[in-house]
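Every protein chain of the complex appears in place save one, which is left out.
Up next, chain A:
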Amino acid sequence: MTSMAYNSAAGLAGMLKEGTRHFSQEDDPTNSSVVLRNISACLELSRMLSTSLGPQGRCKLVVNHLEKIMVTSDCAAILKEVEVEHPAAKLLASACRKQEEECGDNTNFVLAFAGELLWQTAQLIAKMTWQPAPEILAGYRRALDLCESKFFPTLVCDSVNNFTQKDQLLQLLRPVLASKQYGSEGVLAPLVVEACLRVMKNGRVSVESVRTVKIPGASVSQSVLLDGYAAKSGVETVVTSVEKAKIAVFASGFEASSTEAKGTVLMKTADDLKNYNKSEEAKMEEIVRSIVESGVKIVVTGGNLSDMALHFLDRHQVMCLRIGSKWELRRLCQAVGATALVRLGPPTPDEMGYCDSARVQEMGGKPVTIFTNAESKLATIVLRASTTSVLNDLERAVDDGVQAVAQAAKDGRFVYGGGAVEMALSVALQQEAEKVPGLEQYALAAFGKALEVIPRTLAENAGWDSTRVLADLQSSHASVTEGTICDVGVDIDRLGDDQGSGTTSMKEKAIYDLLNTKMSALRQAVDATVTILKVDQIIMSKPSGGPKM
């Protein structure tokens, strides 16, 4: 008589709406508890992307749901396109996204480290009960705390203090760009440094002030930096090049004004028609003349440009450009120091912008209008490369570079890159662990062990025997004398022979990382890991529509 709806044996699943899925450790206490299953899902994601870690990381070809093809080794970009479905893996992906938003770099670090830390936890769990004891989680927190307050400060090897020093910034940027665009960093780094120095205000760099324009064709080495703004469109008028010109920017369209309410022209005779057109023309000419008389040589409009207006502008030898996007228009205003006007009419002197030169140039078969201004607080990097996917990748690299400079402007401390700092932390933590009683000891040791994933992956990706490299690294870092910093890291340049040891001095190679970015990545990774480990049940509603998971 009892129907399934009242089936007492069905447990929670019998109570919930049809199609709901429920995972908890009680289902299967032996080997596939929720925690372990979550760990394995995250591990899957992290292992998948670990081959893209570092300068020698391989690229992934991602075809997204719109069939857009992307070739990149940028972890954040890949994660954006790969639609992660597993709830726990989603948590991890969101930690990466946060890192990308806050620091713009080290996203793969978050993923690789969190994955490894989860793996280490899984091994600890195998030795204990199903649930990660609170002590383990507290231990991870403690390890993070130790890294932040105790170990990191001792590992700072250098800092940028003078931002007018190009060399210092170059030193910093090269590894950042190398990890995204290995081989092109020599070209890109000076461009980014130069761009950042131009737009720097009171020692701060606004990420928005450095723009990129992607133009297919030529090669990376032909990328250039412009002082000012480049619009990816030609001009409407006959005049295509002006020197030392004042600029009027109109947020509105450049056309005859119209009433909000519907307007009707009343005409009784043919003469009326003729006269009406004449009056329109006269009005427009008056406006254009008044603008020209104020000294303006370039007009930029955000809306429509009527044919009649164009005619008069041409007649007065004014250059006119149409920029459709509100944001682009705002950037141009920033570059030339103009105020966008909402009413058609001559601008006041302080509303006018100024540029040293404005000209239309052909790049890769497309007209580009370039406004240059020595005083400009905006810099544009024109990127050139053979395909759009490379261009997109270059753009991401440049963005990350600018982010790095912006971060350095906040906190300019460096640590050694190339896995050196991770190794140092790892060794220090494992030594520290031995002094701690209780379960926390295992947590600290696991944390330290997990940090090894970075040098190991770097070595693997560079084609070394990772076990050997790791052993070498470990011994150099363990034997470091008190008060000095060991700078031995993974040598990513394998020069075609097997002679090298796989390790090298990071100081000589000048490979550095920003302390701030590393710390933030570590924090994100630990946050994500701890959250994932704290979940003991997953309750999934029936997916509403769309393809099934």
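As a convention for this text, contacts are C-beta pairs under 8 Å (C-beta built on N, C-alpha and C of every residue); 3 or more make two chains touch, one makes a residue touch a chain; residues count from 1.
One rule holds for everything that comes next: contacts and distances are computed from a predicted model.
K.L.:
Which listed name, "Major facilitator superfamily (MFS) profile domain-containing protein", "Translation initiation factor eIF2B subunit beta", "NADH-ubiquinone oxidoreductase chain 2" or "T-complex protein 1 subunit zeta", is the one UniProt assigns to the chain that has been left out?
P.N.:
Missing chain, UniProt protein name: "T-complex protein 1 subunit zeta".
K.L.:
Going by the contact rule already stated, which one of A:44, A:167, A:272 or A:375 would touch the omitted chain in the full complex?
P.N.:
A:272
K.L.:
Given the contact definition stated above, which residue among A:221, A:257 or A:431 touches the chain not shown here?
P.N.:
A:257
K.L.:
Given that one chain is not shown, which residue among A:227, A:393, A:440 or A:527 touches it?
P.N.:
Only one of A:227, A:393, A:440 or A:527 touches the chain omitted from view, namely A:527.
K.L.:
Across the whole complex, list the residues on chain A that are touched by the chain not included here.
P.N.:
On the side of chain A, residues 1-6, 8, 10-23, 27, 85, 87-88, 90-91, 94-95, 98, 101-102, 131, 133-134, 137-138, 141, 145, 251, 256-267, 272, 275-276, 279-280, 282-283, 330, 333, 339-340, 342-343, 523-524, 527, 530-531, 534-544, 549 touch the unshown chain.
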